[in-house]
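Below you will find the structure I want to go over with you.
Here the complex is missing one protein chain, while the rest keep their positions.
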Amino acid sequence: MHLFLFLMFGAVCVGGAINLLAQRHPITSALSLIAVMAALAGEYLLLGAEFVAAVQVIVYAGAIMVLFVFVIMLLNAGEEEQTKGSRVAILLGVPGMLTGGLLIGWVVLRHSGTESVPIGALPGHPTDIAQLLFHDFLLPFEVTSVLILIAIMGAVVLASKPEASAGKVG
Amino acid sequence: MVPSYVPLSYYLLLSGFLFACGVVGFLIKRNIITIFMSIELMLNGVNLSFVAFAAHWHALAGQVFVFFVMVVAAAEAAVGLAIIIAVYRTRETLNVDQVNLLKL
Partner (left out) sequence: MPLPLSIFILVSVIKSAIVLGVLLTAVAYTVWLERKVVGHMQNRWGPTRVGPFGLLQPAADGIKFLFKEDLTPPHVYKPLFIAAPMMALIFALTSISVIPFGNSFTFGPFSVPQFLPFHYEMPFHWGGAVIGPYSIPFQITDVNIGLLMILGVTSMGVYGVALAGWSSNNKYSLLGGLRASAQMVSYEIALGLSLVGVLIQSGSFSLRAIVDAQGGHFWGFIPRWNIFHWQFIGFFIYLMAAYAETNRIPFDLPEAETELVAGYHTEYSAMKFAMFFMAEYTNMITVGCVATLLFFGGWHGPLFGPPLVQALLPVFWFAAKIFCFLFLYIWVRGTLPRFRYDQLMSFGWKFLLPLAIANLVATAIFVAW
């Protein structure tokens, strides 16, 4: 049952990832990435990480990807055109990554015995996560809040119009 | 219901595949937004392996790392998309090959 669910979500992930590469239009790429993220949330649920799954849907699929779609719509991005550089990249990159991926797969399969992930053995209960996040990892947590603050300020500065004529909403 | 287990290596393979797809997309795509999305795909692949290892080693810290990755991704998306908008304002293109002012 779990294996079946894993394969189902995994198939959505793989299909979405390939579709992201195959599509020419950024908005369809964005949609396939959303599908990948939603399916990954399913995988997290299978692994017992329910809180991570919820945050994945809320933050990744529901906020970050909305930003991407928003920018694509705002800039009215069209189909991308292939150029010389991209042909070189395809010729060199795809075979390189294929060999690299095969190598990783071989290593993983070779060195993983029959050990398996017990499903739901580690419930990612929000209370336990909070205990870790606000107690053991308090310093990194505070550092990320500073990071977010800097990112907000950077985005505001970058997106505001260079002239003082920024009276309208961009 | 009989508890059925999924081997850890399956999760790692899926995670590696997502990461590889991200790298390939980063290399072959020419639209800067799609390149950015490929980076997100790589981050997602890494997150999957974090969660899988967390379940495997019974260590919740793996799940906490996922939150940090998400925070970094959110910050990166905010700044990166702002940069993309700024580039589009000045260059009127999203193609990375045409943003080559610093090239000889």
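So that you can tell them apart, the chains are marked A and B in the order they are listed, and the count of residues begins at 1 in each.
The criterion applied here is as follows: a residue touches a chain if its C-beta (ideal position, glycine included) is under 8 Å from a C-beta of that chain, and two chains touch if they have at least 3 such contacts.
Please read all numbers here as calculations on a predicted model, not as lab measurements.
Enquirer: In the intact complex, which of the presented chains make contact with the chain not displayed?
Expert: Per the contact definition above, the missing chain touches A.
Enquirer: If the hidden chain were put back, which of A:Val14, A:Ala54, A:Val94 or A:Ile148 would touch it?
Expert: A:Ala54
Enquirer: Could you tell me which of A:Phe4, A:Phe70 or A:Trp106 touches the chain that is not displayed?
Expert: The missing chain is touched by A:Phe70.
Enquirer: Which of these touches the unseen chain: A:Gly62, A:Gly96, A:Pro140 or A:Gly154?
Expert: Candidates A:Gly62, A:Gly96, A:Pro140 or A:Gly154; residue touching the omitted chain: A:Gly62.
Enquirer: For the chain that got dropped from the picture, name the residues of chain A it touches.
Expert: The missing chain touches chain A at positions 27, 31, 34, 38, 41, 50-51, 54-55, 57-58, 61-63, 66-67, 69-70, 72-74, 126, 169.
In this section, only the chains that are shown with their structure count from here on.
Enquirer: Using the touch definition up top, name the residues of chain A that touch chain B in the complex.
Expert: So the residues of chain A touching chain B come out as 1-3, 6, 10, 13-14, 17-18, 20-21, 26, 29-30, 33, 36-37, 40, 43-44, 46-49, 51-52, 55-56, 59-60, 63-64, 67-68, 71-72, 74-75, 77, 80-86, 89-90, 92-94, 97-98, 100-101, 104-105, 108-109, 112, 114-119, 121-122, 124, 128-129, 132-133, 136-137, 140, 144, 147-148, 150-152, 154-156, 158-159.
Enquirer: Along chain B, where are the residues that touch chain A in the complex?
Expert: Listed in rising order, the residues of chain B that touch chain A are 1, 3-14, 16-18, 20-25, 27-31, 33-34, 36-38, 40-41, 44, 47-48, 51-52, 54-56, 58, 60-61, 63-64, 66-68, 70-79, 81-86, 88, 94-95, 97.
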